[in-house]
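Only one protein chain is missing; all other protein chains are in place.
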Amino acid sequence: MTAFIGRRLVSMVFTMVLVSIVGFIIINLPPGTYLDVYRAQLMVQGTSTADQQIQALEKRYALDKPVYYQYVKWISGFVRGDFGRSFQYNREVKELVWNRMGFTVVVSIASLLFSWLIALPIGIYSATHKYSFGDNIFTFFSFIGLSVPSFLVALVLMVVSSRVFGASVGGLFSRAYQDAPWSWAKFVDFLQHLWIPVIVVGMSGTAGLVRMMRGNLLDILNMQYVQTARAKGLSENIVIYKHAVRNALHPLVMSLGMSLPGIISGSTVVSIVLSLPTTGPLYFNALRSQDMFLAGTFLVFMAVMLVVGNFLADIALAVVDPRIRYE
Amino acid sequence: MTDITMQIETPTETPEIPVDQERGSLTQGQLIWRRFLKNRLAVAGGIVILLFYVIMVVFPGFFGTYNYNTQREDAIYAPPQLPQWRDEEGKFHLRPFVYGLETELDFASFEWVHIVDKSKKYPVYFITRGEEYRLFGLFRTNIHLFGVEPPGTFFLFGTDDLGRDLFSRVLQGGQISLTVGLVGVILTIILGSVLGTISGYYGGVMDNIIQRIVELMMSFPDIPLWAALAAALPPEWSPAKTFFAISVILSLRNWTGLARQVRAKVLAYREEDYAVAAQAMGASDRRIILIHMLPNAASHIIVIATLSIPGMILAETSLSFLGLGIQPPIVSWGVLLQQAQQVSVVLERPWLLLPGFFVVLAVLSFNFLGDGIRDAADPYSN
Amino acid sequence: MAVEQKELAVGQELVRIEDLHTQFFTEQGIVKAVDGVTFSIEQGKTLGVVGESGCGKSITAMSIMRLLPEPRGRIVKGKITFFPPQQNNINQTSVDITALDRHSSQMRGIRGRHIAMIFQEPMTSLNPVYTVGDQIIEAIQLHQQVDRDTARARAIEVLEQVDIPDPERRISEYPHQMSGGQRQRAMIAMALSCYPSLLIADEPTTALDVTIQAKILRNMRDLQQEYGMSIMLITHDLGVIGRMADEVLVMYVGKKVEQAEVRNIFHNPLHPYTQGLMKSIPLIGLKDKKLVPITGSVPSPFNLPTGCYFAPRCPQAMDRCRREAPPETEPEPGHFVSCWLYK
Partner (left out) sequence: MTNTDASVKDTRQVLLDVKGLKKYFPIRSGFFQKTTGYVKAVDGVDLFIREGETLGLVGESGCGKTTTGRAILRLYELTDGTVHFRSESGEMIDLSGLSKDEMKAIRREMQIIFQDPFSSLNPRMSIERLIAEPLVVHEIGDRASRHKRVVELLEAVGMSGQVAARYPHEFSGGQRQRIGIARALALNPRLIICDEPVSALDVSVQAQVLNIMKDLQEQMSLTYMFIAHDLSVVEHISDRIGVMYLGRIVELTHSEQLYQNPRHPYTEALLSAIPYADPDMVQEEILLEGNVPDPANAPPGCHFHPRCLYAKPICSKEIPQLVPTKDNPEHFVACHRAEELELIPVQPPERLLKQVGG
């Protein structure tokens, strides 16, 4: 087990290095350097110290040096928590990132839990009642869930709620608590707002999970050891829940890491419609205005979240599956 | 050419075995087709897809009522006009008609207000001449499936902020959105099957490199990655170029899933005795891959491809919705939905959400179709 | 713990199968997997069921266990009666298995407790996520009112009986840590853990190597003596039958074609199919003897010939064979055959 974790750790670090390289390339993708953008901005503002600032930045990012040197400089800063400067907000990126990353993680994890809690029972029901009326209904709805873009759901939800309840459902806090320090009341307010993005983001993931759980369980129910369990005289419930479901979970846990990109993507898009204080809106703004340090940092952070999520999923899999544990 | 000498005599003792005439004399393809036809949802999905491609991708100008780009100052945010068969006196008209639309400026809000004028009736004509468009982007023509005589207007889905006919725009947008999916998936298939085959068949260093790339690509959340790449496209590129680049960007991450699956299949086929037999008779790697592996993986590839088109359509829609995908004046469903970003706008003009309905319908149909093909192609399903 | 005392009444009927018809309803049509089969299994005896793939021998076993994939495959006609052996001089009443609900507690009480089953594929018969011990203990606690420690002790005892070395340690191993032969032993241990009166073994050694097979068969025979149970041994291997069985049932395309005491089957086979099987197996030391195969192949279940199903391949087929299915006769006491040659 320790060897297994060790191996996965090494591979995780390796992937992170590659991720950072891709992130760096993307930062450098737009034509011209970001300094050109910044210089133009400073010109407009008519700052007198423009040239000095530009030179300082050139030095900070080693722009006069070869590309690999720039990368090393950037990544070493990244590791120390220096993510560069946002030109749009004219602030250090790290000041902008942490808060929003936190909310992104909260929304993502809550969505994940939501989709698992909903999907597993439905998937089990569908598999054990194959082609029944209930199964067909669930199947139909899970297809709908797979087919509706999440931003559309968010949009419709907002329209409906403002039509029916006459209230706006955007954001994660009511206006009163927006800038207030954390308190119990604020937390309750937060929970009251959280459920909408969680449902919206979790929905498409739920549909996929239902399909997967149903398929896995149907496969497992054909396995010889399920017959063995029945031949022992176990009741059908024990056969299904103790012997079959436990095995059907493995591919699901394995896919846990794979469902994360969808969750993060979903939350990114949805948060724009619902104007949540997560990474999404900031990230897309940064992309649109080519504020590349900010965008690159976010992208690498999201990828790192994924890589860590995958790592945790692998460990979870080793915990539930002895075949991997004893490898 | 060498010739083969006959060394076999007619066997003396081996009795001839009659082959059962009934032991399924259908080819595998026929079996798959039969099973597919039994799945009603999949067939329905297939029909919808076919209709969508004919109407929107091939003949959007003909099926649309107007040129999708014509702006009308007098018809900004006009509500949908539905064809009527029964007038207010309850009289039935065989030929449907639409009521006239009066437009006034509301001086209180300085917004255009549209009022249905029931005194004017404009009959709907079929195969009629109207605004000019280009068929297949080449021939100028002005024949539309249906329309009304001016000064009457027929905005089936209403109009947008510049008074453009939303119905025509939805069809035109479908052309882009559906094509992005198709082009993207073709690139996905090429990249995925070539790299997957190399990875699985040759193994070793190439396999290692390709697998690392796949892992790397899978470490990025798709939409943010696509958005970053799309944002990096030079703004001075022509819309057509941007459109193609978006397709490439979409397939750039999408091939990884297919490559993994193809690799797994190739690894499995490599162990199959028929591949070993081909090797033993001296067949080249090329022949083994092309004759023995890819045809067997084909149904698998088609299923994965079909199931990945909806993802592409959704991705394009989301990107364009956020302003990072297809750029106006080219329209796609996502571009059309940009207008619906503000809840306040949608509240007043709910028809702006109609393109979303088409997105859902297209994606749903693709999902049904793909699922149906998968079930039909899987020999182990009941 | 007290080993239950079972009075052995060798020769007494344990399970009686009467005119069993089990059918599968598939897209292509109905498959008559078991087509009117009658036989009984006697206490303490081994009944060998032999036949080629698709002859319905496994489906017969699944019908007795009521483990068919209902409703796709189900018993459409016939009766399976189970006569629980005398326990502590108390006569128990017989149970009609076909009348029970397959999920009922009564049926579950028979499964595993009175009739246990082991399968062909030792690699996939055990649940990969539980230890071998857990899976045996589960069976023991299900059918016997004992605490976990007692159940564990019993599990170790039974693992030892099936020749698994170091059972105290191996009880906490997962199936993938064992070899194929050991897994099959663990399966047998699980089956024996509740002192069943009947063990159904479906090709128990087919997937194993000869030396392992020899050991497992020997082990099964010894344990049969010790437990006084009956075995229904399903196999296509006449060698295994010759070594293990007391009574043999030969099946062909869902029908029973011959049944007799084992010596009679080998030395005086009556049905042309049984004779054909005997002539087509190679035997060591009879190298120069040319094999006489049965011509043709097993008919497709969707396209069965009229009359006797074996007629198209039968060297002695007569006109009547192609028209009418032969009834079962008893040309010599205890030797049943379904063939027009003996009418």
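We call the chains A, B and C, going by the order they appear; numbering starts again at 1 in every chain.
In the analysis below, a contact is a pair of C-beta atoms (placed from the backbone, for glycine too) under 8 Å apart; a residue touches a chain by one contact, two chains touch by 3 or more.
Just so you know, these numbers come straight off a predicted model, no measurement behind them.
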item	value
Candidates C:S53, C:T93 or C:Q145 - the one touching the absent chain	C:S53
Given B:I209, B:V276, B:L290 or B:L347, the one touching the chain that is not displayed	B:V276
Option from C:P167, C:G254 or C:G276 whose C-beta touches the chain left out	C:G276
On subunit B, residues whose C-beta touches the chain left out of the figure	1-20, 23-25, 27-28, 208, 272-274, 276-284, 287, 291-292, 295-296
In subunit C, positions touching the absent partner	52-53, 179, 181-182, 209-215, 217-218, 236-243, 245, 262-263, 266-267, 276-287, 289-295, 297-298
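Rule of thumb we're sticking to: only the chains that are shown with their structure count from here on.
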item	value
Distance from the mean Cα position of subunit B to that of subunit A, given in whole angstrom	26
Residue numbers on subunit A that touch subunit C, as the complex places them	223-225, 227-236, 243, 246-247, 320-323, 326
Residue numbers on subunit B that touch subunit A, as the complex places them	212, 215-216, 218-225, 227-229, 231-232, 234, 310, 314, 317-318, 321-324, 337, 340-341, 343, 346-347, 350, 353, 356, 359-360, 363-364, 367-368, 371
Residue numbers on subunit A that touch subunit B, as the complex places them	15, 18-19, 22, 26, 29-31, 143-144, 146-149, 151-152, 155-156, 158-159, 162-163, 168, 170, 258, 260-262, 264-266, 268-269, 272-273, 283-284, 287-288, 290, 295-296, 298-299, 302-303, 306-307, 310
